[in-house]
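The complex is shown incomplete by one protein chain, all other protein chains being positioned as in the whole.
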């Protein structure tokens, strides 16, 4: 089993006829994703070439509602510029889409504040994220599919490219993945580490986890607290990006007080240590550490 | 049993030190309502004389949260001018109040649109309503308590003074009431006929019902549909105010189309007839009609 | 508050909805000067609140300054009558607008739906005609959307409606942003209704609001002191103005055809009182709702307003006190009758509810004896009016 996404998930692409939308639609189709339609206002009734997967091409609709009515789509992925992303997410929500992947970088934080507060029940992955993949089943995102392999390791990551780097290592070490979720690096995101951990916790086919965080925010601390309470003994390895980064611009003082003075590498390392989660110093160590933990837990 | 309100409901008064607030606080206390506190910003720490009911007077707090923290209040009634009503309702919602009575007349419809959409879980009675009373137990509103008598008839009404008129007749005819809810006559209100009917439906101590509607809107039609489906055979008498009113200003065309061309006296009479509900031509007929229905239903 | 077309279009421009070029004029002189300075074909539109002003002859076309002058002279001061306003409405001003070449006409409106407690948007490609007629003839031609007030309008709604209502393709690009503006107006100004009928697609591809119908919620007007002046002008109904003058709402006072004056607290009870009078064989001359929590002063002013109507032969004051206190009402009645400034008419009082005892005591002291029930009071008032 995988979480959030499998072979039967019916996926539509918002912005399917744009440059990026077209390109990644082809790649997702090639991966085997069940893309049942796309949306571009004014291009309803046309089709997009679907490679070898879809006979007659992928149908394009004028609105998400039309697409959902015609196809029963449950998932969407957005390839739209940041200034149109809020509208696209609300359109998906309105059409009762269950999970939306927002790849878009540069969506205003205030747009996301309002969206996450007013779209209860819709899972939003991202924004500014590479999407998610259940290897061997389906890929909804912009990730390079060939680095993934089916298996029993779940992965959650705030960084896009670092995810590929880590997964590449896992796959080469023989550790396939159940589902990998790139939750995105923006200040305000939909699904968090904790949301994903909760789903992985009830997935019988995920034996071990990799959590790839970054400095800033308190998502890693919250993840560590969740693991401590709900996943003790689970083989989990974490990584924290940006530990050797120049200090640069730090969080505003007010922000640091509100979040309880967390966000530093030290705070995150301490939180994971308290949860019994080993933190790798570099990506290339992760497969080895994970194998040790899995052997110890005898999974 | 009563619905929404009984002797144990802990009630606070927002705007307790204003002219109307003070006046009606005394009257509610005299009725036996369990008023545990009041709110007036800047007057926290003072008390309001509580007649014979409350020893040492009713404590006044600066904020609803202070009042709820100190007293465990569950109900509130607002005596505030229309331009401050939205703020007062949000303050009540924020403090986890379960039921709020908004007596205030003249609250902008757009304020209410937003409030009802963003305060899930809080029951709002009104605005522009006389409140509610569970006779012999408690009164939260501006109704003249002496016209009510404890009993087994539930009443729901859009009109304030017409309610008193009708209840006066019921009481004089020996028909006491379980709970009377004045839901208010504004275009956008919190609790509707259907909300109240649903609650009365599961109240074993309410044997019969009076539904006092008005021309305009579709609340009566919705109520009739609910009765038809969920309360067949229940002794219910309805009244529709404004049937002989001069036509005057009618609903805008657009509004009429949206609501499906309902709102006329004819539409409401037809709906109640279809639900098997008798509609009285004048208030004074109601007790007699209700007794007939109750005898027929053998309650 | 209902707005005239020129006021609605003023608000349209504030939210970025395109309107035709033109000018607002109050005299034939101004009309002539405008057309002289701007040669071309112009439409002269009577500024009235009534519907169907075109059919009533309130819209004319002028191609020259002289023609503009002649037609404006004819229109300004004319009383337009329609099906819905047989008494007629006087034209005080005109909106002069460019004549646009129409390729297609659509209809769009936003109103408040009481049942769902949401703003409801309606769109049809059959613009330029009565939307109720469209609804009866071809209801499927009207596309609707209910907006979640917590989220508000988002442009996809406009796109969806444009496709669903099959608006011609020329509308598609402009429509979602026109609806953005219309929703903004609806929210910011607290409207009960905003309507563009027709929304015109011109032959050169522009989308323009050719008419404007806006009705604002009076309760929200305090948020817009800038509209105060419009509000003052917004009714020419003397009954409504009289009610506002003493501090009541516009709809709290209405004149009717009978001979018994009615003062009640609450619209519901007022309606019931009129029913009771009719049941007793009489007929109301007017109806005044003093609202909730009336003070003595308001009761006195209401008495004066109702008895100023020479038709009134008897007066029935029917009060069931809730937030209104019997003592305050009684005091007002006694004050009204104590001087010699107000007309005395046969008076029936029914006073019960809050502070009933105190109120009755005050009346008793002044030699008045209230009746017990509404039906009893109605009967007595009818008898008094007959004698």
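A, B and C label the chains in the order they appear, each numbered from 1.
Rule of thumb we're sticking to: contacts are C-beta pairs under 8 Å (C-beta built on N, C-alpha and C of every residue); 3 or more make two chains touch, one makes a residue touch a chain.
This one's a predicted model, so the numbers in the text were calculated from it and none came from an experiment.
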Based on the whole complex, identify which of A:70, A:117 or A:296 touches the chain you can't see. A:117
Touching the left-out chain: which of A:3, A:64 or A:142? A:142
If the hidden chain were put back, which of A:15, A:38, A:59 or A:130 would touch it? A:130
Using the touch definition up top, pick the residue from A:72, A:106, A:174 or A:233 that touches the left-out chain. A:106
Against the hidden chain, chain B presents residues 41-42, 44, 62-66, 86-88, 90-91, 94, 114, 118
Hey, which chain A residues sit against the chain that's not shown? 20, 23-24, 27, 82-83, 103, 105-114, 116-118, 130, 141-144, 147, 157-165, 168, 185, 187-188, 212, 214, 217-219, 222, 241-246, 248-249, 252-259, 281-284
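The rule is short, and it goes like this: only the chains that are shown with their structure count from here on.
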What topology does the chain touch graph have (line, ring, star, complete, other)? line
Comparing B-C with A-C, the busier interface by C-beta pairs is B-C
Which whole number of Å gives the spacing of the CA centres of chain A and chain C? 54
If you look at chain A, which of its residues touch at least two other chains? none
For chain C, residue numbers touching 2 or more other chains are 148, 150
